[in-house]
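Structure below; questions to follow.
All protein chains but one are shown in place.
Chain naming follows the written order as A, B and C, and within any one chain the residues start at number 1.
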Amino acid sequence: MDSFCDLAALAAAIPDGATVAVPSAPFGVAMAATRELVRRPARGLRLVCVPTSSIQADALIGAGCVAAIETSAVSIGEYGTGPRFAAAAREGSVRILDATCPAIHAAIQAGMKGLPFIPLRGLLGSDLVAHRPDWKVIDNPFAPGDPVVVLPALRPDVALFHAPRADRHGNVFIGRSRDLVNMAQAARATAVTVEEVVDDDLLQDPERAGAVIPALYVERIALAPRGAWPLGLPGRYAPDDAALGRYAQAARTREGFASWLAAWLAAAPAAERT
Amino acid sequence: MDSFCDLAALAAAIPDGATVAVPSAPFGVAMAATRELVRRPARGLRLVCVPTSSIQADALIGAGCVAAIETSAVSIGEYGTGPRFAAAAREGSVRILDATCPAIHAAIQAGMKGLPFIPLRGLLGSDLVAHRPDWKVIDNPFAPGDPVVVLPALRPDVALFHAPRADRHGNVFIGRSRDLVNMAQAARATAVTVEEVVDDDLLQDPERAGAVIPALYVERIALAPRGAWPLGLPGRYAPDDAALGRYAQAARTREGFASWLAAWLAAAPAAERT
Amino acid sequence: MSASKTEILIGAIARLLEGSRSVVIGNQSPIPGSAALVARALAGGALRVTILGSRRHTDFTNGGVETFDRAAQGRVDVFFLGGGQIDGAANINLVGAGEYPRVDVRWPGSFGSAYLYFVVPRVILFREEHTPRVFVRKVDFVSAPGTSPPGVYRPGGPWKLLTGLGLLAFDQARRRFALESVHPGHTVEEIVANTGFEFDCPARVPTTPEPDPRVLALIRGPIRDEIAETYPKFAAAL
Partner (left out) sequence: MSASKTEILIGAIARLLEGSRSVVIGNQSPIPGSAALVARALAGGALRVTILGSRRHTDFTNGGVETFDRAAQGRVDVFFLGGGQIDGAANINLVGAGEYPRVDVRWPGSFGSAYLYFVVPRVILFREEHTPRVFVRKVDFVSAPGTSPPGVYRPGGPWKLLTGLGLLAFDQARRRFALESVHPGHTVEEIVANTGFEFDCPARVPTTPEPDPRVLALIRGPIRDEIAETYPKFAAAL
């Protein structure tokens, strides 16, 4: 299948300025592919974190790849706020669209379903709404006097994530990480890195087919063993807390981040380290 | 677990007058449980077919169990319109809320997500809208002059379906039949019949857990081998076309249906026939 | 051996599918299903064919709702719809004949028509029975309208109408069908006589071409075997 390529080609298929949807830390973050975006370097990306991000968004911001970010949080787990994200907020160097998790999920699902917009409970009275001119408050058409926030549908240019495996037809197994299904359907194109490529057809196994994204949605696949490192992949490997801690410490300063970045770009692929 | 019971008890947990969501023919119809509803006999049910039904809705209508039905179709596959459904339409004896498949899916997903309503493209100019006072047309809040149909969320009292297996904790494996996940979450309670009950914990297998409805959503489970007969269960058994043909033929008349019904109620459970 | 009536229909649909990237075939649709498999073979696999009800040719993994979501995303180029009644403005009725709701004849229901007719760019109306009771002046119930007023979001709609007698094209702007070809053995007069609505008719109407030998060989060979998985009785009769 011609969707298979190497990591550099996968990153090259994500153009500068693209709106890129990425998943939360526990659900399969394509860190190896992110390194190739930084290496290029990509510029002007508009990240949509579904619904939060960790070192991925923080490192992309630090490396100057990001023009705008829509997210419900950027947090390096127990090490707190992403340092480069925090710096960008203070400096006003990146446009930050603060959101709340279910709003990003709902907007992605609206994109997936071709809905023009989607209503969501809650939110009213939050300053998030005041700072999101793209969100509106309307009267519930079924109950006048009942205000409801409506969100425009999100259709990112690219969904980028890491998954346990693909088959040679380009079908991708995602396990419990169902948000990835929504992202792949909502996005106009999907780029996936995988731990392994298997020979059997994932759609033909009734036990597993329900947890597969069909090849139709997947434009690019690259092999990347341990491709979520230093984050984890459910059922495969845990996050590398020590490496995340070192990142959080280094990234507190611009210089510390630069050193970390140089070492990251110079390092051999994660697979060869393990 | 106390959610396990026999078929009669499972049917007894679906009260007269309840709004009951049932899946389409290919996705796991609880026919053995439906027979117990008829045997009781249940009265005044408000069926929500997600998004169509076959012999299940037709037999329930013929047996006088149904007060209202929301559906996109009632069809005995290649044998055409459900005969008792067609008769009820002619006689006006059951309230029919004609819908279209994606509208029922969207309304169920709105119920699942706690949305007060959900907008849907299409529909405008269809007589379906004219005959559904519960559907409204509003102006897209993001694009004045762009009319959009909005549907109220559906939260059925009960979701009733048949699945390949449950574990002893009450988790239910549903394979590719993801609509069942939406139904179980949208409904206030869920009653499931299964082909088998297994000892291992379905949530602990990362290969399969993504296709499992957690026990939280499942109030009742009854064992019913070949419980979808004469319909099929994906990956397990095909529909019994001959039996469906006999039904479609018999149900053309009230008398023919009565004979079919008597034989159905008298028959041994499907498992013993095979 | 010359082409059968069914083979002519399969060949005609396969030609319509040329150049499309993805087609979804609904339930109870052996002729469109066979045609899609032919078109895929001719395109060297470049046409993605999804046949509902087939295990081998279904790549849906997100439930029945995925059909509609996928269409809304613009990932389905072609879909087939039918109707108990179809009128000259391409309105289709899958609900019943007579006055709704207590219709004289009730059909199964609108299925996904009221949505897919709006969002799939090329909807092919396919109904073999070409009689005045099907092709009526005005449908008794509009399951899905053939056209929409300006301002209504509608990237899709009716494109062709294939029947047992001929092939017609729908002109959205003029809200009218035009006859494109008549199947072998039939005449324009027969079509006019069996159609309850007016349509445009060029001075000279070509005959629907028979499938060429390569297509016939496909239908009678690999496609018959492939479609048998979903439609065994149909395949046996091919």
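FYI, a contact is a pair of C-beta atoms (placed from the backbone, for glycine too) under 8 Å apart; a residue touches a chain by one contact, two chains touch by 3 or more.
Predicted model, so just to flag it, every value in this text is computed and none were measured.
S.K.: Which shown chains does the chain we cannot see touch?
M.R.: Visible chains that the missing one touches: A, B.
S.K.: Looking at the full complex, which residue from B:175, B:210 or B:230 touches the chain that isn't shown here?
M.R.: Only one listed residue reaches the unshown chain, and that is B:210.
S.K.: Can you work out which residue in B:41, B:64 or B:114 touches the chain that's missing from view?
M.R.: Answering carefully, the residue with contact to the hidden chain is B:114.
S.K.: Identify the residue among A:41, A:64, A:77 or A:225 that touches the chain left out of the display.
M.R.: Checking the options A:41, A:64, A:77 or A:225, the one contacting the hidden chain is A:77.
S.K.: Thinking of the whole complex, not just what is shown, which of A:109, A:171 or A:190 touches the missing chain?
M.R.: Spelled out, the listed residue whose C-beta touches the missing chain is A:109.
S.K.: At which residues does chain B meet the chain that is not included here?
M.R.: 112-116, 171, 181, 185-186, 203, 209-217
S.K.: What residues on chain A make contact with the chain left out of this view?
M.R.: 24, 26-27, 50-52, 71-75, 77-78, 80-82, 85-86, 89-92, 96, 98-103, 105, 109, 120-128, 131, 145-148, 176-182, 234
Simple rule for what comes next: only the chains that are shown with their structure count from here on.
S.K.: Computing the C-alpha centre of each chain, which chain sits at the greatest distance from chain B?
M.R.: With centres defined by C-alpha atoms, farthest from chain B sits A.
S.K.: Could you say which chain's mean Cα position falls nearest to the mean Cα position of the entire protein shown?
M.R.: So the chain nearest the centre of the shown protein is B.
S.K.: What's the distance between the Cα centroids of chain B and chain C, rounded to whole Å?
M.R.: Centre separation, chain B to chain C: 29 Å.
S.K.: Averaged over CA atoms, how far is the centre of chain A from the centre of chain B? Could you give it in whole Å?
M.R.: Averaging C-alpha atoms per chain gives centres 36 Å apart.
S.K.: Give me the residues of chain C that touch two or more other chains.
M.R.: In chain C, 60-62, 66, 68, 72, 119, 153 touch at least two other chains.
S.K.: Find every residue in chain A that makes contact with two or more other chains and list them.
M.R.: Touching at least two other chains: 113-116, 209-211.
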